[in-house]
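Structure incoming, see below.
One protein chain is absent from this view; the other protein chains keep their places.
Chain IDs A, B, C and D follow the sequence of writing; residue 1 opens each chain.
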Amino acid sequence: MNDVLKPGQTYDSKDHAEHGFSYGRPKQDGVDTTHGAILYLEDITVSFDGFKALNKLNLDISVGELRCIIGPNGAGKTTMMDVITGKTRPTSGTAYFGQTFDLTKMTEYHIADAGIGRKFQRPTVFEHHTVFENLELAMKMNKRVKPTLFFRLSAEQRDKIDAILKLIRLEGHHHRPAGLLSHGQKQWLEIGMLLMQEPQLLLLDEPVAGMSDAETERTAELLNELRGKHSIVVVEHDMAFVTEIARDGQVTVLHEGSVLAEGSMQAVQANERVIEVYLGR
Amino acid sequence: MTSSFSSLFSRPAWAGILACAAVLALLPILNLSFPAGHALHVSGYTVALVGKFMCYAMAALALDLVWGYTGILSLGHGVFFALGGYAHGMYLMRAIGHDGVYQSNLPDFMVFLDWKSYPWYWSFTDHFGFAMLLVVLAPGLLAFAFGFFAFRSRIKGVYFSIITQAMTFAFMLLFFRNNTGFGGNNGFTDFKRILGFTITAPATKAVLYLITLAALLGALLLCRWIVTSKLGRVLQAVRDSESRLMFIGYNPLWFKLFVWTLSAVLCGIAGALYVPQVGIINPSEMSPGNSIEMVIWAAVGGRGTLLGPIIGAFSVNGLKSWFTAAFPDLWLYALGAIFILVTLFLPQGILGLVDRFRKSKETA
Amino acid sequence: ADTIKVGILHSLSGTMAISETSLKDVALMTIDEINAKGGVMGKKLEAVVVDPASNWPLFAEKARQLVSQDKVSVVFGCWTSVSRKSVLPVFKELNSLLFYPVQYEGEELEKNVFYTGAAPNQQAIPAVEYLMSKDGGGAKRFVLLGTDYVYPRTTNKILRAFLKSKGVKESDIDEVYTPFGHSDYQTIVANIKKFSAGGKTAVISTINGDSNVPFYKELGNAGLKATDVPVVAFSVGEEELRGVDTKPLVGHLAAWNYFQSVKNPVNEAFIKKWKEYAVAKKLPNANTVVTNDPMEATYVGIHMWAQAVEKAKSTDTDKVIAAMGGQTFKSPSGFDLVMDKTNHHLHKPVMIGEIKPDGQFNVVWKTKGPIRAQPWSPFIAGNESKQGM
Amino acid sequence: MLQVEALNQYYGSSHTLRGVSLTLKKGECLALLGRNGVGKTTLLKCLMGVLPTAGGSVKLDGRDVTRLKPHERAGLGIAYVPQGREIFARLTVEENLMMGMAVKPGRQATGIRGEIYELFPVLKDMLHRRGGDLSGGQQQQLAIARALLADPRLIILDEPTEGIQPSIIKDIGRVIRLLRERGDMAILLCEQYFDFAHELADKFIVMSRGEVVASGAQADMNNEHVKRHLAV
């Protein structure tokens, strides 16, 4: 029984994608990104009883890019992530992961499996599992029933978990139930879980909310390390942090469900409309 | 493998389990080897009672697997128990042969409904092996089909509990109908023999008893192995936050379906062992109240511990048997009070009490 | 031992407690009565009461407990046929005795059981004959309405065959079943009304237990009067009517082998004793207690058993069985009831009563004397050969 | 007005608060600083009465409230904006605001003061939306508005800027400053956003592993000693 896929090995996951069920198939290692973009959102509209949380939103993320998204409270940033991860079905519009994965037709676990990982705005971890188990659960492997039943942790995998534990500074806590962690610790744990998943696209919804300035800095360092290895989308309100990680990459400003401005951090910060609706004077 | 086998339980837990099993195994032997009146004699009534409790314990164990670990509260496990029982009962009915009231090769109730031959769904039930297959398949398939649709629709929490209750209630009404072909309200009773052995013979009873004990132990080990595997941790994650689990790439459907079906099958086996020992199976086993009682056994013993539900099934039923005879007019007060006191003062059940006791000793 | 233990196996909780609790009390009263006269063979009787809680497998367990743990000499108990069926194997296996006091469907004869209630020919058939007679209203069409279990099913099967033999067409018979505890009779009452448009109709009700009250309430409110569509019930007695407002039901019928309203000295003494007992033991609602047929059958059964033990000079099952045949007892029904020599059933008189506004019955018809039970109804094919054990 | 002395608290066997003491006067704003998981939220919960304390006392205007239930403390004028917002998810925004006035007698709790909408204009558009449907930042604003509606004498804010857009952080800052300047309210502000806290506080305390390790006036906040306790 091989629990973990060897590089290059793939499972076919086409046939069940449209139905509401499928085995938890491991991701295809190669998302087809021949055109250089890993995520395309086109004309995405999400409407809740007439209220448009997203309004014809367009967004492209290229492979290896680190994109920051900012925007007023209620602009639709979280909703956008909901659409990408299959939590919310858009009312209209298309969303593609690479060339082949139509995200609007896939289930949450299938999307996760295909290589999109997400950190939620409110930290969500398995509260009754220990920190260690949280990481073990998130670890990249064949997530079907049988392999899970016969799974044995290898030394390599254990090392990986230990490394991550260190990274998120919860080494001493690995036997504690995650529910007993403080708010900020949960944030970290969730980032750790995300890393265990080894996704190609990371979605981080307000990763430094509730972190102290020092910790925010560390997170920025971490993201800078990951830059290039993964494609990353970060939503944040902390301008210092955004400036730090955006460097000279693109920053997108959402407002009322669509893109208000896009450009370098300096350009965006200077934008009158952005100042008016978001930054304030 | 052996090392992982022995690591299923802690050392003291193993000792306790094996000691209990040995004592239980001794009961029918004492019953057979010593004449009534002898100091070491154990009455047939006691053996029959303990045999019944072991079946209940197995049902409670099965329920704990889905409830305690996966957070799926079934208020309809009685239906699986009963289906296993009915499947075995069909064989036992056919084994009566011509010894029924009407000396027909049909069961009395069919003669009585003017049926001339067995309906199709009774085919092959005269073969013991096929009946045993049915014991597994009937509850298994029902659980699989029911679970598949329910879990696929992401029915959760009380909604799931209530539709399991609706399911068992519907089955009860269906089996109460005489036209359904399972003996209506009377169900199956008055069995004569099993595999050629007289069912009331003390030796047959002892063997049935020992098989039940073995099945219970086997089920315990199997469940324990499952919950300590990584799959067990996934199940608990399903219980705590199913949606989060999906975002890290698991499809909860198959995990839930796996334990749900397994649990139903274990429950069906318990029912199948119950029928020859108790001597009757009828639709009241599917009444919603019976399923709720199973939940109560698990809760009283300590949910999510596997051993707890077994202890719970023994203690609740033991008390009930004692109370109904000792205070026939007041027993419901006593039983009701116990349920209340257990929930208020032992939120982790009886096993929780043991834990607490051990902890307090450790710290002291 | 210096006492003789007797078991009492009636549900004191659950759905059947409604009917069975009073049987337990009557049994205890009868035992007191026998003890007051010196007991049996000079020994006092000692009752062992258990509660099988309307749960059929529990009946089997409790029966086993009574016989093998408590070592009782005889058990008085059960109400529903299913509870009887579930304890039968136990009594056979342990060769012990059960006295069953309720009317039932027949089709059974067990060496270890004495049936002190009515077989179908001692209740159902005479009742239908009465309905077809001029005095009973000359019914031409019949609704057979029952709870879906073996007693009503069997009884109706027998009645169908009987009606057929009387020339009633299939289309003039409607058979309807409801589940136990059914409580909404609107549709059924409307259908009865519809059916009765086709000619003089009577309803034969084998509804058991809790459902009777909603049925009768619906019947009363829908304006179906006994003079239009009489209902004859086989499981509704004085005890059940305590829970109903009987004014709208006046004239509807029940068939039994005993009614509280029967006038004779034995019955008067029986009722008086029961009322006094209820008060003395502070039974709930002691001031309104009533007697009914299964209570009488319990009373008769215990006395006959005691007589048989005296005769056999032993409580040994086989000896008592041998001594039971031919036992007579002066019963509250006003007749000397005889235990049949061979078939373990009593010879019983049949009575038909109409409901009175006070919840009692007005006996409008009865047999001249007790009649012999036919547990194997001649209206069921293949029963001709089965007469004895 | 608020006097906390030697407060201790345990989660099971772990000692989360170790003899925390602090005082706060009317019209003052105290910033509570510290790294993740040092026990800030725990302390605030103990002040509100949500968690039981194992030792020490909490006094409000000299009155010992250590044994009072949260609603009794609310009745005495403490309002709480918890970390994680704790909006009533299935009540509308308007109803959530009405809940803010739960401490007041029915007659005085008929309408929502317009002033609230001036402070948080977004809420006005959302009055009939369910609280749980709001975005994270909107919920945070709702939580603060809810607390203000009680007209408290002590307001406890647990990381009120978390997840809030910069312009509104400025607004919230303005609100807090306004309240402080009004002088009829004591403010206990737990904050990770140092500059924000620095701007608003009159004084501060720093916690580490359940203990107060530094405290002082606003002017001392930037000193090295303090920074060390906040660094990773």
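Rule of thumb we're sticking to: contacts are C-beta pairs under 8 Å (C-beta built on N, C-alpha and C of every residue); 3 or more make two chains touch, one makes a residue touch a chain.
Just so it is clear, contacts and distances are computed from a predicted model.
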Next on the checklist: Tell me the UniProt protein name of the chain this structure doesn't show, selecting from "NAD(P) transhydrogenase subunit beta", "Phosphoribosylformylglycinamidine synthase subunit PurS", "Heme exporter protein B" or "Urea ABC transporter permease subunit UrtB".
Outcome noted: "Urea ABC transporter permease subunit UrtB"
Checklist entry - Which residue from C:G137, C:P152, C:P294 or C:P370 sits in contact with the chain not drawn here? => result C:G137
Checklist outcome for this item: Given D:G75, D:P166 or D:G216, the correct residue touching the omitted chain is D:G75
Item to check | Residue among D:G37, D:G131, D:G173 or D:G210 touching the omitted chain | outcome: D:G131
Checklist outcome for this item: It is residues of chain D that touch the chain not shown, namely 48, 50, 69-71, 74-75, 79-80, 82, 86-91, 95, 98-100, 102-103, 106, 109, 130-133, 146-147, 150
Checklist outcome for this item: Contacts from chain C to the absent chain lie at residues 12-15, 17-18, 20-22, 134-137, 148, 176-179, 181-184, 186-188, 190-191, 193-194, 197-199, 210, 213-214, 217-218, 220-223, 226-227, 230, 239-240, 242-245, 247-248, 250-251, 253, 283-285, 354, 356-357, 359, 362, 364
Checklist outcome for this item: chain B residues touching the chain left out here are 73, 146, 149-150, 153-156, 158-159, 162-163, 165-167, 169-170, 173-174, 176-177, 243, 288-289, 292, 295-296, 299-300, 303, 329-330, 332-333, 335-340, 342-344, 347
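Note that in this section only the chains that are shown with their structure count from here on.
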Next on the checklist: Quick check on this structure: which chain has its C-alpha centroid closest to the centroid of all protein C-alpha atoms?
Outcome noted: B
Checklist outcome for this item: Farthest chain from chain D by C-alpha centroid distance is chain C
Item to check | Distance between the centres, which are taken as Cα means, of chain D and chain C, whole angstrom | outcome: 74
Next on the checklist: Taking the mean of the CA coordinates per chain, how far is chain B from chain D in Å?
Outcome noted: 53
Checklist entry - Rounded to the nearest whole Å, what is the centre-to-centre distance of chain A and chain D, using the mean of the C-alpha atoms as each centre? => result 31
Checklist entry - Where does chain A touch two or more other chains at once, residue-wise? => result none
Checklist entry - Touch graph of the chains shown: is it line, ring, star, complete or other? => result line
Checklist entry - What chain pairs are in touch here? => result A-B, A-D, B-C
Checklist entry - Which residues of chain D touch chain A in their complex? => result 11, 34-38, 41, 83-84, 122, 129, 133-138, 140-141, 159, 162-171, 192-194, 230-232
Checklist entry - Along chain C, where are the residues that touch chain B in the complex? => result 12-13, 48-53, 55-58, 60-62, 64-65, 68-69, 80-82, 85-86, 88-90, 93, 107-108, 148-150, 153-154, 157, 177, 179-180, 382
Checklist outcome for this item: The chain B residues in contact with chain A across the complex are 152, 226, 229-231, 233-234, 236-237, 239-241, 243-255, 258
